[in-house]
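Heads up, one of the protein chains got dropped from this complex, but the rest are sitting where they should.
Chain naming follows the written order as A, B and C, and within any one chain the residues start at number 1.
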Amino acid sequence: MEKPFAITLDVGSSLANKTGSWRDERPVYVHRLPPCNDACPAGENIQGWLYEAEAGNYEAAWRVLVRDNPMPAVMGRVCYHPCETACNRTHLDEAVGINAVERFLGDEAIKQGWRVEPEAEPSGKRVLVVGAGPSGLSAAYHLALRGHAVTIREAGPMTGGMMRFGIPRYRLPREVLDAEIRRILDLGVELELESKVENIETAMREGGFDAAFLAVGAHLGKRAYIPAGEAAHILDAVSLLRSMEGEERPLLGRRVVVYGGGNTAIDAARTAKRLGAEEAIIVYRRTRAQMPAHEFEVEEAEDEGVLMRWLSTIKQADEGRLVLEKMELDETGFPQPTGETEELEADSVVLALGQEADLSLLEGVEGLVVEDGVVQVGPDMQTGHRGIFAGGDMVPAERTVTVAIGHGKLAAKNIDGWLRGVPWEHPPRPDVVTFDQLNVWYYADADRTVAPQLDAVRRTSTFDEVQLGLDETNALFEARRCLSCGNCFGCDNCYGVCPDNAVMKVDEADGYKFDLDYCKGCGICAKECPCGAIIMEPEQI
Amino acid sequence: MFEVRIHGRGGQGVVTAAEMLSLAAFDEGRHAQAFPSFGSERNGAPVVSFCRIDDRPIRSREPVAEPDALLIQDPTLLHQVDVFAGLKPDGYLLVNTARSFAELGLGDFVAGRPAQRLLTVPASDLAREHTGRPVANAALLAGFAALSGLLSLASVELAIREKLPARVAEGNVLAARDAHAWVVDEMRELADAPTG
Amino acid sequence: MKLGELSPCEFVNVESEFAAMSVAIGASAAGARAYTATASQGLLFMVEAVYNAAGLGLPIVMTVANRAIGAPINIWNDHSDAMSQRDSGWIQLYAETNQEALDLHIQAFRLAEELSTPVMVCMDGFILTHAYEEVEMPAQADVDAFLPAFEPRQVLDPDEPVTIGAMVGPEAFTEVKILQHYKQMLALDRIPEIAADFQRAFGRDSGGLVRPYRTEDAETIVVALGSVLGTIEEAVDELREEGVRIGALALTSFRPFPLDAVRAALEHATNVVVLEKALAVGIGGIVTSNVRLALSGLPIHGSTVIAGLGGRPITQRSLRDLFLRAHAGELESLSFLDADWGLVERELQRMSQMQRSGPHAENILRDVGAVAHKAV
Partner (left out) sequence: MSAPDKTRIRFYQTGSFAVGGRLLDPEQRSVQAEGERTNAITCGHRACQGCGEALGARYALDAAVRAAQGRVIAANATGCLEVFSTPYPETSWQIPWVHSLFGNAPAVATGIAAALKAKGREDVRVIGQGGDGGTVDIGFGCLSGMFERGDDVLYLCYDNEGYMNTGVQRSGATPPAARTATTQAVGAEPGNVFGQGKSAPLIAMAHEIPYVATATVAELRDLEQKVEAAMELHGPRYIHVFVPCPLGWGSASSDTIRLARLAKETGIFPVFEARDGVVSGVSKIRRRLPVEEYLRPQRRFAHLFGDPGRPDVVARIQAGADRNIARFGLLEDEGEGR
């Protein structure tokens, strides 16, 4: 068409007008640290694997997950999920059920037989890992991935450490545990059971190891002094739980008292119920609110009929009976004795007062420091003795499986760096995304999915797993509740809300790009990004 | 050039009368022009229309000030409006009425003019008789054709049929014939009467 | 149209003249032949769109049934409405008779569509629009042969999208206007050519730029537009019979203004009288100033007569007197045909006597007496 001059124009000709010059701020896509990732003791990229999971890419999700944690099926059962406590979604409705999704992925991996392969060529270096608990297994896994030859020496007859000897099977079925350990060992990790390391330096020297990771755990139950008659039946919780793995079931009687307020106490009481005790009573010197045990475990125990006796200490234990003293809290919240006593019938008393580590293998090691019964390590998990690293319950930290696994990973990275002569450095940590940095209007309301539980009747009579898993629909739903804090999840909002069409859609993998030829720097994209993955930066003039 | 002015009231078909007149003239092979003098008048207000007839094309557009013929469709106007203004001394006058000029109080006016050119005709009565409505324009035109001899009755009938809707055309044609006959009769009487 | 006799065609009943022209703009921009009609205040109400249609170069054809502009409110004929739009960018053609009005519309579409510019066909309100006279209706096939199918210069079409009606700033506005002017200059050639084509096709001499009447040896020539030319020609003939060397010049095309043709027609005259049906308050004649430009440098006595305002009849008798005075060189440069100066004087006196003398129109009406009591 021959167009009349000036009044009639070719369509789209304004592309010649580069409005990018108007800008005094420019939008930049960023990756921020989601609070879940930040809170994970194992350093899992939770947002990362939920991103894959919410798309139904379960294997991809699992592979993101096992880059940090080799045991998602275990983790999905026993982790106390600090990630969920930190989850920004709690401000909106309820935390994303991260733990349940993790378990789904872990179980799916076992079901599908997904495996991992070493990522690096063999390094020719040999590392000795002492202890086949979570920390040792984790370290072995990460070291093997990095091409090192790993040998695990375990004093006991079985792998798993506290995962097997401290956690009842109704919380962690053994076939799950065994499957995840087998996958680690399949990486070529050498395992020597009932092979107690008496002296670490000797063992390293004789075995020709270039480095060692100590993870012997804390398996000695703490004993409190309780005046007791000879016939009184007193045992510690660690021993009780460990004996559950043997051939013969321990005999506890009809009325069992558990002394302590931690998760181990809860485990012991619930185990006692399953062993046939008519009454399992937890005696704790403080209040329920002060119990170190996790709330959901306490609730589950109460559901199963476990009784609680708060603000009480055991003064005296005799055959068939205990004397309790009532306590009261002082102004600072500490329990103080009141002198008031009462009696309680009990066939046995289980002490759940904490555990200690057996550090005899470290005697005489130069530079190594032990304080308060635990080995001191640096931020790189290295002891005072070069080449010897340590983690798990034997170092100062919260004693959980997740922390132990995190130690194993961190130590492995540092051991790898040490072996290669290039010290490993923690990558810079981005800011943690806070709730106010999100634009939550875009997130629809969605209640958390409740995972089913075993019927209470069956729970107290069998060691079947209490907490059941999510099916795929539920897991997908739960994954999709993730707000993707601080990381683009491909919602197209920036692409849609730009008044200048200055956001380009590259492709699904590469996401979006700003077209700075036209971006006027209005900032709508940043403000309307649901997950806070865009920031505005001043233009340099 | 022959110029006609028609007086009536809004709603009486005064403009249509002029148009029918021009049609009739056109049918007889002459040039004709009809036009109204419009105002913001509504039904019942005085209305004037004009018609020019000539043997050559008509160029003039001015209102007819000195008509050769005057048709008064509504005699009530006679004493309201100066309807006779400019009427040529030998001009035709046809008034729609059942009364005589004397009864209308026009005795003095007609006295000095040729009697053969001045006539009344009860066109409304004839129209009512044939159409049920006292719309006198067609009948008056036919009367004028008879009075002036300018047009044939056939041309007037043709114009009526061309201009008016079919449902009223035939009634008007009958009324026109009656009016034509009436005027022919009247003129015969006038011719027969002793001049005085 | 409802009966499908005019097909394909759409008839849009609009709520205002402004909308009427706007609908025409839309339809024309979308590639349809578009037509509307208006008059008087209606034309002024659509003025914004009238200019817009011209600026966009849309070949719309519009009839303007020329009528006066209020206040005082007046529904009768003069040229005030169309004259107000003389600079709108529309071509303006003035019809002398109903036959010419019809013929000019056919020519207007061809002109508009060839040049892609709108054309206004002006015909006197009531005098022509309500006159009943014989008109030769051309056959559709002949019109179709004369007027080819509309091929728009620009069209809104999803198959070939364009932006029509861009905002043009100082950098190109002048050039756009020059182009608009240039189109009208082209029309100066095309108007007579199309009229000639028309005559060949239909055998009638309609349209063109100007139409001289007995000007060959005329000492006095009267210039006018529209239907009044007929009465003027009668007066000319009458005076010619009496030996007065007088003629008339009809301006059929007022926009574009045919400077050369007007000069050629008038250059041998002694007196030129421009008879106008509109008054440029504060100066006098509108057409006159255009005619004067055409006669620049020539020793011709010119005068302006404002006539027919608000429907006042222009009679042959008054014209005859006027022309005689003009021929005698007695006409003042600006005069008003058949004006009642007594009424004016009385009102002027009232004004000089008291500040709050009231509105002119009502005072004069009171002097005249009610309109309804007049016979004609």
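Methods note: a residue touches a chain if its C-beta (ideal position, glycine included) is under 8 Å from a C-beta of that chain, and two chains touch if they have at least 3 such contacts.
All figures in this text were calculated on a predicted structure; none of them were measured in a lab.
Engineer: Thinking of the complex as a whole, which visible chains are touched by the chain that is not shown?
Structural biologist: So, taking every chain into account, the missing one touches A, C.
Engineer: Check each of C:Val23, C:Ala37, C:Ala201 or C:Ala280 against the chain that is not shown and name the one that touches it.
Structural biologist: Answer from the full complex: C:Val23 touches the omitted chain.
Engineer: Which positions on subunit C touch the chain that was left off?
Structural biologist: Counting over the whole complex, subunit C touches the hidden chain at residues 8-10, 12-16, 18-32, 34, 48-49, 52, 56, 156-158, 160-169, 171-172.
Engineer: Footprint of the hidden chain on subunit A, which residues?
Structural biologist: Residues in contact with the chain left out: 6-7, 9-19, 22, 54-55, 441-450, 477, 480-481, 483, 489-493, 495-497, 499-502, 505, 508, 515, 517-518, 520-524, 526-528, 530, 536.
Rule of thumb we're sticking to: only the chains that are shown with their structure count from here on.
Engineer: Just curious, how far off is subunit C from subunit B if you go by their C-alpha centres, in Å?
Structural biologist: Between these chains, centre-to-centre, one finds 35 Å.
Engineer: How many angstrom between the C-alpha centroids of subunit C and subunit A?
Structural biologist: Centre-to-centre distance between subunit A and subunit C: 92 Å.
Engineer: Would you mind writing out the residues of subunit C in touch with subunit B in their complex?
Structural biologist: Within the complex, subunit C contacts subunit B at residues 75-76, 124, 126-127, 130-134, 227-231, 233-234, 313-316, 371-376.
Engineer: Across the complex, what residues on subunit B touch subunit C?
Structural biologist: Listed in rising order, the residues of subunit B that touch subunit C are 18-19, 22-23, 26, 31-41, 45-46, 48, 58-63, 65, 80-83, 85.
Engineer: Which subunit A residues qualify as touching subunit C in the complex?
Structural biologist: Against subunit C, subunit A makes touches at 1-11.
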